[in-house]
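Everything below concerns the one structure shown next.
For chain A:
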Amino acid sequence: MSLLDNVWVVLAVKLGLAVVILFALALVVMFAELKVSAHMQHRIGPYFAGGRWGWAQVFAEALKFLQKEDLIPRDADAPVFRLAPMVSLLGTFAVIVIIPLSPVLVAGDLDVGIFYALAAGSVSTIALLMAGWSSGNKYSLIGGLRAGAQLIAYELPLVLAVVGVVIQAGTMSMVGITEAQAQPLFHIGSVGISLPYALQGQIIGFVIFMIAALAELVRIPFDMPIAESELVMGYLTEYSGIRFTMFLLGEYAGMLAMSAIASVLFLGGYHFWGLNADWFGPFVLIGKSLILVFVMIWFRWTWPRLREDQLQSLAWRWLVPLALANIAVTATLKVVL
Partner candidate 1 sequence: MSEPEPPAAPAPDPETPSAETPPARAAHWAALVGSAEWADAFRTVKVRVPRERWVEAHRALQPHLPFFAWLSAIDWSNEVAVGDPLEGEPVEERYEVISRLSDVSAGEAVILSTDLPPDDLTIDSLAGVYTAADWHEREAADMFGITFVGHPNPVRIYLSEGFVGHPLRKSYPLLAREVKAWPGAVEVTPLPAAEGSAGEPKEGGA
Partner candidate 2 sequence: MTTPADRHLLAMHRSEAAVSVELQTEDMVLNIGPQHPSTHGVLRLVATVAGERVRSVQPVMGYMHRGYEKLAEVRTYAQITALVNRIDWVSGFANEIPFIVAAERLMGVEAPERAQCIRLILTEMFRISNHLIFLCSFPAELGAPTPLMYALRERERVLDLIEGVTGGRFHPNFNRIGGVKPAAGGGSTQRTRAQDLPKGFIEGTRRAMTAVRHVCDDLENLVLGNEIVQQRTIGIGVLPADKAVEYAMSGPNLRASGVPFDLRKVEDYLPYDRFDFDVVTMPNGDNYDRCRVRLEEIRQSARIIEQAVDSLPGGPLQAKVPRVIKVPKGECYVRAENPKGEMGYHIVSGGGRRPYRVKIRSASFCNLQVLPWLLEGALIPDVIAILGSLDFVLGDVDR
């Protein structure tokens, strides 16, 4: 008992759990991407490694990457080059600790939860710029600059989309927002019916958030910073081995983190009608996140990529004004009702 009173022990346990869960889920997402993309393309996908579904493929791939030589180009800015993948992972891990899996299962319930999440999430922007700049490669440089421009442009709609929810919930705490969505809106008989914010008028905010999240994650249709057919691999061009794996894991973990935030903000978090949040909360939240992850994978394999200027005009001409309008309407309704 005394051991769990020590704040540092608790912190270490929490962090360890978060990392383990995140890594495990990232591998699941990786595997899902392999399989989902295969089925969308009339392929079977991984089949031989492991058992029947080729489940060991992700481990095989991870091992393959670990074996590869860690190359650092001669002209690269080596310290920055080495640091960039870690910074990329760091941002994602920093976000994941505040996501509430159930009313009690939350590593850190901050009063400014969502504000912290968005701020910490932006750290990855720096990582991409660092990677692009330090590689000593023109393609990487262009990729890094594209990433910088893109992430700055999409940070704004992302934040603005969240503001609507914050106004509606009246709190920035992740648990607070989840619980606010569980308040019964109306009653049918004696049963109180609650609705997640996506169904309470924040649907526009939800869509904007997801679009901006895709752009933040640098995934198709917004993968211009990587753009394999144009920039070879953008800021990832010079990375290999374990550092490349870290970027890769960062991407999948980032997809999960963004999906989890979206689930909390717009889809009711760990609550689901008729299920006890204390017991089923983690499963509900992870389930919702995985559905959103599936949508991201789905987009990835069905759409081509936009052009950098088209991406910018989408952000500034459509998403930002829409998000502002959403805030205005939400705020007005909040005051009026």
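A quick word on the picks: all candidates are chains of the complex that A comes from, given by their letters.
To be clear about the criterion, contacts are C-beta pairs under 8 Å (C-beta built on N, C-alpha and C of every residue); 3 or more make two chains touch, one makes a residue touch a chain; residues count from 1.
Quick caveat: nothing in here was measured; it's all calculated off a predicted structure.
For chain A in this complex, the touching partner among the options 1 or 2 is candidate 2.
The touching residues of chain A, counted against candidate 2 in their complex, run 37, 40-43, 138-139, 142, 220-221, 223-224, 227-232, 301-310.
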